[in-house]
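For this depiction, one protein chain was excluded, whereas all remaining protein chains were kept in their positions.
On to chain A.
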Amino acid sequence: MKSLSFDTTNALCGALFIGLGGFFIYQCFSLDLGTAFKMGPGYFPLVLALILTLLGIVILVQSTRVEGEPIGPVAWRGMLFILPAPIFFGLTVRGLGFVPSLFFTALIACFASQKMKPLTAIALSVALTIFSVAVFSYALGLPFERFGPWVRM
């Protein structure tokens, strides 16, 4: 692509919308479309998915015309530690119980920053867990099991 300059960001964006639109169109095939009078479950989503795909194509075509700014830095480390945090909480909150699960969730999230030192991370997670248990479990009475079956002997 030496002579042809194009906006990578927008090209990716267009491709993404086309992909998503395609996915929804494909899914709509298994649904009943119905008629304009009595629309089935697939009618409105199919229209939307077609619009989405069309807009994706427009963005993709437009991206070949102008050169845009680059995407910029990506928070890889952030994604590596931030995104698993809620997943971990989801996987363990029933088994481990609220207290240990929350502690580790906070600890995982802590490591997303390069500036966090291990000791600070542990101290912060402990403080956060104590505070949350006091507020959410005792004061607000949310129905969480504080310690789950995995940690009970």
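What we mean here is this: a residue touches a chain if its C-beta (ideal position, glycine included) is under 8 Å from a C-beta of that chain, and two chains touch if they have at least 3 such contacts; residues count from 1.
Here is the rule we go by: contacts and distances are computed from a predicted model.
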Missing subunit (named according to UniProt) among the choices "Glycolate oxidase", "TctA family transporter", "Aspartyl/glutamyl-tRNA(Asn/Gln) amidotransferase subunit B" or "Peptide/nickel transport system ATP-binding protein": "TctA family transporter"
Residues of chain A (touch criterion as defined above) contacting the omitted chain: 9-10, 12-13, 16-17, 20, 24, 27, 31-32, 35-42, 44-45, 48-49, 51-52, 55-56, 58-59, 62, 71-75, 77-79, 82-87, 89-91, 93-94, 102, 105-107, 109-110, 112-116, 120-121, 124-125, 128, 132, 136, 140-144
